[in-house]
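Of the protein chains in this complex, one is absent; all others appear in place.
As written, the chains take the letters A and B, and residue 1 is the first residue of each chain.
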Amino acid sequence: MRSNRLFFLILIFSLLLIPACQKESPVNNDRVVTAIPSDIESVNPLFAFDLNEGNISELLYASLVEHGWNYQKGDMDTFPMLAKSWQWSKDSSSITLNLRDDVKWSDGQQFTANDVVFSFDLYSDPLIQSKLYGSFKNFYVDSSQHIDLKKTFTITNPYLLTINFKKNSTPSFYDIDFPIIPEHVYKNVSRKDFVTAEKEIKPVTNGAFYLAAWNKNQSIILKADTKSFLYKPGNVSEIIFKIVPDYNSRITQLKRGEIDLVQDVKADDFPILKKDENIDLVALKGREYDYVGWNNIDPDVYKKSKKIVPNKLFGNPLVRKALTYAINRNEILNEFLDNHGDLAWGPISPIFKSALDTTLSPLPYDVEKAKELLASAGWKDVDQSGVLKKNGQEFSFTLYIPAGNPRRDFVSTVIKNDLQAIGIKVNIEKLEPEVFFQKMYGRELNAWMAGWTIPIPIDLKPFWYSDFSEAPLNVECYKNKTVDALLNKIETTKSESQKNILYKEVQEQIYKDEPVTFLYWVDKIIAYNKKIQNLNVSPLGPFNRAWLWSVK
Amino acid sequence: MSFKIKVWHFIVFLMLLLIMLRINLLMNTFLLIIQFINLFVYSPSAADAQLEFTFFDSIISAILVIIIPVLTFLFRQRINFLQRKISFTSFVIIFLLSFFLFAPLIANTNPAFQKDLAVTKLLPPFSSIKVIHLKSDQNKIENSLSDFINLKNLVVKRSFDESLIFADSISIGNDLTYFQKGFPTSLSKDKLILKNNQPFITSKYFILGTDEFGRDIFSRLIYGARISLFVGLGSVLITLFLGLSLGFLAGYPGGFVDTTINRITDMFLAFPVIFFIILIIALFGNSLMSVIIVLGFSGWMSLFKIVRGEVISLKNKDFFISARLLGLSKTKLLLKEILPIIIAPVIVNLVFQYGNVILAEAALSYLGLGTGGSYPSWGSMIEAGQNYLSQAWWMILFPGAALFLTLFAANNLGREINSTLNPRLET
Partner (left out) sequence: MITFLFFLLRISPGDPSQKFLSPDLSPKLASLIKESFNLNAPLISQYETFLMNLCKGDFGISYTYRIPVIDVIKSFLPFTIIFSLISFVVQISFGFLLALISVRRINGIADKTFSKLSLMIYALPSFVVGVSLIFIFSELLNLFPSSGLSSFDSESFSFAQKLIDYSRHLILPVITLSLGGVAVYYKYLRDNLEEVYNKPFVENLRAHGFDEKYITRKHIIPNAVNPLISVAGVELGLLFGGALITEVIFALPGMGRLTVNAILSRDYPLVTGCTFVAGILVIITNLAADLIKAKLDKRVVKGILN
């Protein structure tokens, strides 16, 4: 009996060990595997709300035009895609598009101008709530933001289409750059149940790739469509989005060669990965900045009566400046981001070279200056208790951060300590992201930390305009009449150089008022296996024109 | 016969050791108390401004560290526990309790202290760095208050200090040059505190290393023990209250009330508790208090079952009926007649519950839903350590070990009490 049991045990252990000895399967030669932290919810460009959904949908579905980043200009160039060529009218109030006639949907149907019109229809339909809903400001729309198709589109023949924009609007290529979806597939789906019904329909695509498989919570496999007009023999044949939620596993698998591309690499890992001879790293100058929001108005009063009363603590620009002086932003940049970033002092990213006001520079870390400014604003440590007071009120506040973001954790801890050193009591409170953003957008918070990714093309109005109904992102409740006037002027200006001058003026105003403490622009670090050729990492992300990749 | 180390020996030894190691700090603390009383007499409002939790904390632990060994010594014959041979369990428990009471004395640094991250970030255990002391140009006005504040800064550890600079290495020429991560910076000597005409430079040791913020892991561990103990005790008290009162409420009248409460309890038992906890915390925010309350509310079911069972079996006993006929109120019936009888199983249950709570708190912190960033908690330390697993093993090892030892001791204690009270189950 004893030997029996021993045998049994050995059997169990050997069974456990067999798989350990198995070799990894050989890797397909022209396949690229990339890791994403969580599964996507949809490949349909209508509902591509998050970044990876956007990337995938743009690989699957072609757009009318495509954009590429021009480093010299610090701006985007437009290239033909589904539209072979185009002609703007003289007053640029309409554009005539010459569409390709050699594009087929993956089910064999021909792509025509009807698909384009149908896409505009769906994207702007209030019943569908697409990701672009509400953004068709340059078009003729009805009261529910739905595009007026009759007024807007003129189909001369299936491959010649004219789009008429709203009078006095300033349309650009960005208004027509989004993936086109097939009319024949979604035509008969009821708009009311579209959101759920769409899930049942197999994606029919016209882009460089088609969806070969989607294993929930495991992987999304895209294969090159060899019939596509974007396909060239020798280019990458397969892109796999593997879902790996744990950051450390993504890095380990990258080193092992199981994954070929990882986005959002932590600065800590930069030097380690740099040593790996199979891996290339790109630190992309970002268009994402972190800031500490100081509510310029009193949130409690605003909530109760919608009245605008200056904030007791942060209403004074001197105080806000002092807070910026007191925070050792360089230390954060060096120690958490390992210098992969730039100190920020305004809302325009250094990548927009022509719009950036280079005469301004970030405020230095200067504790004495901070104390001086605070004292001039009336905040003094009268009783030597270590906490600043003014009219009997202590300078103490709660800094809210969203939970589950290591960078916010880190930076808020440093900020707390820095401010404590000049006599300001800070209490950090983590909120669940859902709750946090609800409160932030509701302008209920006094002080918080968040980040903005600024859009391409630059659009400052939603962030800094003083009429909150037009500026939902002006959550710090910044109000400056000069800035308002400038922002309005930008909207009606067509000349790029004129716009850039106005942008610079806005930056100067904001620099003067320091409505929030701008912390730093974050570099986006992307690591990829050297076997990927032609990978062009631009502010548009690594997957921009991924069909041009090839694998060595 | 060899000499046996008894519990009281150990306590007295530990306290004496602590006093010896921290004798300077203790002296300063008592001086501070005297100065404070002095200040309070002359200008109560100025004294009032100096009051804060950390101040009391330091003072109380300084007083206790003197009183406790004396009391232990005096009462060594009376209290049975003190006469026991020291065992692993009591060893751990005494350690934890002293962490709880004497955290400001044991830990040399504020758990949130951070400075010069370039030097202090992720240092391995037993590393040391150089400290440059700057002349403080503040408090130039000499008055009684500035003396007091200087002393207070010595006693009460602050989370920042502008008069220090941390450096990897230092070279002294005409000026002093210090290196942080290889970057040299020069300092003129007039800014420094001098001793024998040489810059005053000391070393700082990090016994257990530092974390990603350059904070001292040892002191975070000590203060983390406080949080664990506090959360544990707080929620166990809530559990006790709920279990006792509901159990009595259900068992005593019986009938409909009993069935209803019992059903609800069954329902709670069926639903995985951790979801319930996460649900509540996620919905209503996480603070120290809400964690304590939620953990307290989630563990009453087994205690309820015990109490209810006992009450049902007791309520038909003669002594109970006669007590009731005497007209004792329900609260009194519960406290005077029932509690003494069921105390043993209740205590055992609570000790196990205490272990569960500590574990749950750590798990919550691990999931990022714990007591928040303001308090160092073992769970959150482990969570942070996981992100730096390959670079800094010490960040996860020490809190992990502390958690393990605490749980182990709690479980052992539960078993020990159980077997003393219930010899049949002794193994």
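In this text, contacts are C-beta pairs under 8 Å (C-beta built on N, C-alpha and C of every residue); 3 or more make two chains touch, one makes a residue touch a chain.
Keep in mind it's a predicted model, so treat the numbers as computed, not measured.
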- From A:Asn248, A:Asn278 or A:Ser396, the answer for touching the chain not displayed is A:Asn248
- Quickly run down the residues of subunit B that touch the omitted chain. 267, 269-272, 274-275, 278-280, 282-285, 355, 359, 362-363, 366-367, 382, 386, 389-390, 393, 396, 400, 403-404, 407-408, 410-412, 425, 427
- Could you please point out the subunit A residues that touch the chain left off the display? 1, 5, 16, 18-20, 22, 24-25, 28, 33, 41-42, 47, 49, 126, 129, 131, 133-135, 145, 195-196, 199, 213, 215-219, 221, 240, 242-246, 248-249, 252, 256, 258, 432-435, 437-438, 441, 462, 469, 472-473
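The rule is simple: only the chains that are shown with their structure count from here on.
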- Message: Need the CA-centroid distance for the pair subunit A / subunit B, whole Å please.
- Response: 42
- Quick one: in the complex, what on subunit B touches subunit A? 45-46, 49-50, 112, 114, 117-118, 121, 145-146, 149, 158-160, 162, 212-213, 282, 285-287, 368-369, 372-374, 386-391
- For subunit A, which residues are in contact with subunit B within the complex? 247-248, 268, 331, 334-335, 367, 383-386, 403-404, 406, 409-410, 412-414, 416-418, 420-421, 427-432, 435
